[in-house]
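To start, the structure itself, in structure tokens.
Note that one protein chain is taken out, while the other chains of the complex remain in position.
Then we have chain A:
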Amino acid sequence: MSTTTQAPETTRTGLLLRVLPVGMYAGRSRALVERSFLVNRRTWLQVVSGFFEPLFFLFGLGFGFGKLIGDVVGPGGETISYVAYVAPALLAASAMNGAVYDATFNLFFKLKYAKLYDAVLATPLGPLDIAIGEITWALIRGALYGTGFLTVMLGMGLLTSPWAVFALPAAILIAFAFGALGMACTTFMRSWHDFDLVQLALVPMFLFSTTFYPITVYPGAVQFAVKCFPLYHAIEVMRALCTGYVDASIVGHLAYFVVMALVGVVVASRRLGKLLLA
């Protein structure tokens, strides 16, 4: 593996390309997205089912628990219904889950069994094209689901602020970051057993990252730990945008995902290069 980091002599420059070995990018990741469309046209049922999952959570948890709990204190200290409290968190969690599944299970299959990328890399496309192409597909799917979920929220009167128009772009950024990091992790996995670790990371994160109750229920040390994990920040962003209580802290939360996305893409494409270009 070449580890030279000089910039390529083409017009395709940029931060990413300076930290990645040259020759890894042809600027043609769109073709891989096109492939995903072609493949998923035939497995549309699987695509549709992904749309309903967060809605089931919303109805089950929101209404079921909502009845039991009644109203709660929102991010701005206001009183909101429990459904309104949980819905943004579920949106964030579904952005995470969708992206992570695509970037781990689906990617691992294509990497190890389908040998898809061996063929792709014999064309102008490089590892960075693959990384971007696959993440883009995950984002397109995520955006579709996010739109559906937000539409349902709108219909239920859960979007109470104009800030909510930013909820979708924010969900896409969050999915991008999770997808990129998930992809980077997948490149280190040796067998399907390693995916238990993915579950081990996702499930507690989903349960404990203030999805269902505020962070104030935890003692100080636990609060700090929860704040280290990405889903906490995703939920903070979504809750602020959906309820309209947006302050400067949102910049910090979003920055978390920008960094996470960059690290993910760089590690993923470097590792993909190492794995595939033996």
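Assume a residue touches a chain if its C-beta (ideal position, glycine included) is under 8 Å from a C-beta of that chain, and two chains touch if they have at least 3 such contacts; residues count from 1.
One rule holds in what follows: contacts and distances are computed from a predicted model.
S.K.: Mind telling me which option in "Nitrite reductase/ring-hydroxylating ferredoxin subunit", "Lipooligosaccharide transport system ATP-binding protein", "NADH-quinone oxidoreductase subunit I" or "Cytochrome P450" is what UniProt lists for the chain we can't see?
M.R.: "Lipooligosaccharide transport system ATP-binding protein"
S.K.: For the chain left out of this view, which of A:Ala26, A:Val72, A:Val152 or A:Ala201 touches it?
M.R.: Only one of A:Ala26, A:Val72, A:Val152 or A:Ala201 touches the chain omitted from view, namely A:Ala26.
S.K.: Could I get the residues of chain A that touch the absent chain, sorted low to high?
M.R.: Within chain A, the residues touching the omitted chain are 1-2, 4, 8-9, 22-26, 28, 31-32, 34-35, 38-39, 42, 114-116, 118-126, 276-278.
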